[in-house]
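Every protein chain but one is kept in place in this view of the complex.
Which chain is which? They are A and B, in the order written, and residues in each are numbered from 1.
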Amino acid sequence: MTSTASSKTAANLRTTDQVAAGRPVAPSGPIGGVASWVDERTGLAKGGTFLMKKVFPDHWSFMLGEIAMYSMIICLLSGTFLTFWFIPSGGLVHYNGSFLPLQGIEMSEAYRSTLDISFDIRGGLLIRQIHHWAALVFVVAIVVHMMRVFFTGAFRKPREINWVIGCVLSMLALIEGFAGYSLPDDLLSGTGLRAAEGFMESVPILGSYVSYLAFGGPFPGEAIIPRLFIAHVLLIPALLVGLFTAHIILVMVHKHTQYPGPGRTNNNVVGFPLMPVYTAKAGGFFFIVFGLVTAFSALVTINPIWAYGPYDPSPVTAGSQPDWYMGFADGALRLLPGFLEFDLFNKTWSFNVMIGAVLLIPIVYGVAGAYPFFEKWVTGDNREHHLLDRPRNAPVRTAIGAAATAAYLVLFFAAGNDIMAIKLNLSINDITNLMRVLFFVLPVVVFWSTKRICLALQHRDRDKVLHGRESGYNYMTPDGAFHGVHEPLDELERWTLVQHETLLPSELGTGVDAHGVANPSKPSPRRARWSRFYFKDTLPAPTPAQLEQAAKDAHHGHGDVPAIDRSHSTH
Amino acid sequence: MNDNGHLVPAPDAAVAPVSGDDRFQDPGLPPHVHRLADTDPRAAKRAERQVVALFALSAIATILFLVFYFAIDPESTVFVPFMGAVKAMNLALGVTSAACLFFIGIGAVHWAKTLMPDAEVAEERHELRSSDADRAKAVGLLQDGAQSAQLDRRPMLKVAAGGALSLFALPFVVQIVGSLGKKQPKGVIDELKSTIWDIPKTGPNANKAIRLVRDPVLTPIKAEEVTIGSVFHVLPETIKESEHVLEDKGKAAVLMMRLNPTDLKVQKAKDWGYEGIVAYSKICTHVGCPVGLYEQVTHHLLCPCHQSTFDITNDCEVIFGPAKRPLPQLKITVDDEGYLVAPQGFTEAVGPSFWSRS
Partner (left out) sequence: MNALAAKRRHPATLAVVLFLGLLVTGGVYTLFAPKTAGATAVAAETVDAGHKLFLANCATCHGVNAQGTKDGPSLIGVGAAGVDFQVSSGRMPMLSPNVQAPRTEPIKYSEEEVAAMAGYVASLAPGPAIPGEKYTNGSIGDAAKGGEIYRVNCAMCHNYAGSGGALTRGKYAPSLTASDVTGQRIYEAMLTGPQSMPVFNDMNVSPQEKADVIAFIDHLQTQPSEGGMNLGNMGPVPEGLFVWIFGLGSLILCAVWLGQKAA
């Protein structure tokens, strides 16, 4: 391992370094002195070296989880400032601050304190906007990070626990955001709380009592704001911090996964060490994320609560939507038809509300959280996986993910049906009916086409390996035919395209698979069917023998092909 | 996992045969390519200058932030192209703090990219599974501990400890749950079914019809003020004495419109109205948003939250959207001074459906 340290001090010794027996290393310089003081009281040198040597692979898609982590830290920092000024009370007061269009209006203390932060505290509006933009970026990053992990198969053993922790973190982030933007008690978020009360009431048997429990009586009451405040600044952040610490520790223990490539195997991790490269890059990236979020907060208004007005159950604004991450649930509520509510045995069953508002989020996260275990059951693969899959090499998993994304997106865009109607001059009724159909049809279409695209890409990779890359040069044979000159891949480029292993469908109950390998655990018929569904269109990676054969065929078919000599090429 | 600690396929995995010689071999890490700054001292110097400049920009931005913090009037606005007139303080503080943070980040990353070593390093992985010896040790310790605690000989210990532990959380749960809500169970359902439109049977206002007043100014309404095509947002006059205004409004908000009586197709709706003036609960029967949008020509009411649409000519039956039940109607008439009054409250629960609604 290369070392940039020129002097050996206690702080940058490696455990493998030779040290003169028995003599303690003298600390040099102020850093050495402090480190020595700490080490004499904590024994941190060994742990410190362990951490500083850790290697992290370099790929932009691995930074998505970091974006989420940094956004959360930004929320913690900006949120702390806000707690100095925000008053979590539903008690009614009259406004007397500097924003004239609300002068003298009756509002809750929570709303008034938020107005004071926005208008009467220097930099208060900036901090509020940083807090809210960072929260939006947080959930965006979580979703994109989850998608990266899913499509590359990074949830496979040994990372199933981390995937489940991640799903819980994701769900907590949604709830945290909802609680947060409901705190200012403005008209828009208050309408959301009103809807939340309706959601609670739709729960059979217990619903009305749950609603009275949560709101401390009839809606809106004065208890919900302080309770949401405690959930938002104490309870959920504690869970988030605890779980994401476990999440990071597991990443350190498992070491990060890596994309396949030359020199990268399932038994190593190739990248840069934490000290100094990753400290600089990851630390620098924190400042980049913070800087960009601050830039958004300087240039783009978010959550202008002064314009919404204070919450009152009587007024409402056109274009009432929750923040984007709750959009899929809101969209589900707009699409679910009314006939799903009915009276039976003198009791009201409101499935039109329950399915979208109460059941959807647990079902989505439950299914997502269970997926690694389901896939393991289908493949029977019990090995550790540290090399990521290229999505095209797992076509059915990729297609399932794409179809789920399509269903999610239909619900997500359904939440904006009235905004789409007014901006695109369409009828909300037509948009709603179209989306009701699309919710069922689009995922099927997307599944099929994604799978086909993955298989086509696999064929293209195979083609590139066996026949080389099209160089753009053409030549004419004496009989007048034109052929393209193909540049063969060098072994570094080729490796990424051939390294993947192919999984075959497991056979049904014969005890032996198609290649005569003993299979002591007979798969059940159901598992065999799923296994076929996943793997029947498998395209194995090209082999050296096939490459040789292809080269022979090329010569026979095209006569003497002028080879492209890389050392003389002008490009 | 074989003896070298390397991973091999488990026997029950359905894996394509890896006949060792017929697969491409890993060519190993690609050869390291030096950066300009590695070989050319002038390029390295240039990179150093760039990093220093980026950090310096950040420091300058911080100083500007401090200047603006004290110098800018919080009320002042500034016109920016594409943004319009914006608050100067937010823009100035935001841009300078963004620059201060961003340039530190860019500087650190540029430093890492150009001057820090970029030769790739490979760290070996080890199987996560503990060795069989370690596992045996751990299991052994657990078993010894259980044995020395005499758990196997004295099963009642286990039962009693388990019982006590499984109960200990109950006081916390009961305390929290019991103190969160206020009403006895029966009271909850009764309260959900009542509104302040209900005529009290006792007290100073016993059996007196309640006047309709305008929201938010709370003045009473005469029937002749409601012309065809009008919509009035209405509250009961008793809201003025309410001690829980928002809670009462949340069930008592009413929308009142005047149609041509021939447009009202349901007889009961006509009877409960007054000469074509009809009043319906404004609280949506889906999840409780105010159904405020009145389309004067089609006589439809639209809820902005999830687009439930109610047809006034048909007693507010749902004609589109996720709601199921029509909006409850409030019976109205006029008193002897010509003001609109409600002689009775709602005859069904208003707002979203709940289990014991009927």
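Criterion: contacts are C-beta pairs under 8 Å (C-beta built on N, C-alpha and C of every residue); 3 or more make two chains touch, one makes a residue touch a chain.
The shown structure was predicted, so the numbers you read here are calculated from the model rather than taken from an experiment.
Undergrad: If I consider the whole complex, including the chain that's not displayed, which of A:324, A:349 or A:365 touches that chain?
TA: If we include the chain that is not displayed, A:324 is the one touching it.
Undergrad: Would you mind spotting which of B:64, B:121, B:188 or B:257 touches the chain that isn't drawn?
TA: Only one of B:64, B:121, B:188 or B:257 touches the chain omitted from view, namely B:257.
Undergrad: For the chain left out of this view, which of B:58, B:90, B:313 or B:353 touches it?
TA: B:90
Undergrad: Where the complex has a chain not shown, which of A:340, A:419 or A:453 is the residue touching it?
TA: A:419
Undergrad: In terms of residues, what is the contact footprint of the unshown chain on subunit A?
TA: Residues of subunit A in contact with the hidden chain: 58-61, 63-64, 67, 100-105, 118-119, 125, 129, 133, 136-137, 140-141, 144, 187-188, 281, 284-285, 288-289, 292, 296-304, 306-309, 312, 314-324, 327, 415-419, 421-422, 425-430.
Undergrad: Since one chain has been left out of the picture, which residues of subunit B touch it in the full complex?
TA: Counting over the whole complex, subunit B touches the hidden chain at residues 33, 35-37, 47, 77, 82-87, 90-91, 94, 109-110, 113-114, 118, 214-217, 221-222, 225-233, 257, 290, 292-298, 300, 302, 304, 307, 309, 320.
One rule holds in what follows: only the chains that are shown with their structure count from here on.
Undergrad: Averaging only over C-alpha atoms, locate the centres of subunit A and subunit B and give their separation in whole Å.
TA: About 19 Å separates the centre of subunit A from that of subunit B.
Undergrad: Which of the residues in subunit B come into contact with subunit A in the complex?
TA: 5-18, 22-24, 26-30, 69, 74-75, 83, 87, 89-91, 93-95, 97-109, 111-113, 116-125, 127-128, 177, 180-183, 185, 188-189, 191-192, 215-216, 233, 235, 244-247, 249-251, 253, 282-283, 286-290, 292-293, 304-308, 318, 320-325, 351-358
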